[in-house]
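Okay, handing you the structure first.
Of the protein chains in this complex, all but one are displayed in their positions.
This part shows chain A:
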Amino acid sequence: MLTIEGLKKGYEGNEILKGISIDVNKGDVISIIGPSGSGKTTLLRTITTLEAADGGHITFAGVDKDFEKLNGKDINTIRRNVGFVFQNYNLFNNKTALQNITEGLIVARKVKKSEAEKIALDALERVGLSDRKNHYPSQLSGGQQQRVGIARAIALNPEVIFFDEPTSALDPELVGEVLKVMQDLANSGTTMVVVTHQMSFARDVSNRVIFMADGHIVEQGDPKKIFENPSEERTKKFLTDILANV
């Protein structure tokens, strides 16, 4: 459904992504793990066209092109078929929880307002926040804001939703409620690509784990295999270090 081949990206001569290839199938829940600075955020941002890639090929939603050759129309197509959940939520501060969700539907998808509100309420229901629909982001806890962020993404019914460390900015006691919502999404068949430091999520919820380091995919595969019997020394070391810290 989504295929990335040889994706490259650098900043000011520093090569950050050194040729990444990923295959995402419908219903996949893929966890991307790896040390900080390894290029995970950059990877999500280049795939979703928030950042221009320097090289590589994308096959997705009818677009089948090299990244450099994407035109405005392709970029629109890609953006309309992905959802993005940000590390720091990025809810529209001047909109209520409900409006955060209806904005995209009304403005980008041209859905009628009443219809958009119905969809938005459904989405809020799914993340357990229908009673907060008229709250502004500043009136919500971090966990609630992130759940609205997730509702905003699912309401648009994208082919795949990207999550960039969705729980990293949260106080520890709020991580659970967000992970629970993500788990429900995964169970309902939503295609998800999740950058995470939550090893429990990677191990128990996803069907594939990708370990990234230094702009490369070092190893990927079944979570059980990666966690119990990694083939690469780097993976082993990373997992030992991170699991020692929980």
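The rule is simple: a residue touches a chain if its C-beta (ideal position, glycine included) is under 8 Å from a C-beta of that chain, and two chains touch if they have at least 3 such contacts; residues count from 1.
To be clear about the criterion, contacts and distances are computed from a predicted model.
The listed choices are "PASTA domain-containing protein", "Sarcosine oxidase subunit alpha family protein", "LutB/LldF family L-lactate oxidation iron-sulfur protein" or "L-cystine transport system permease protein"; the UniProt protein name belonging to the chain that is not shown reads "L-cystine transport system permease protein".
For the chain left out of this panel, the touching residue among A:71, A:139, A:187 or A:240 is A:139.
In the complete complex, the residue from A:70, A:156, A:170 or A:226 that touches the missing chain is A:156. Only one residue in the set A:90, A:168 or A:183 touches the chain that does not appear here, and it is A:90.
Note on the undisplayed chain: of the listed residues A:18, A:109 or A:180, the one touching it is A:109.
From the options A:82, A:127 or A:239, the residue with contact to the chain not on display is A:82.
Where chain A meets the chain that is not shown, the touching residues are 48, 50, 76, 79-80, 82-84, 86, 88, 90-96, 103-104, 107-109, 136-139, 152-153, 156.
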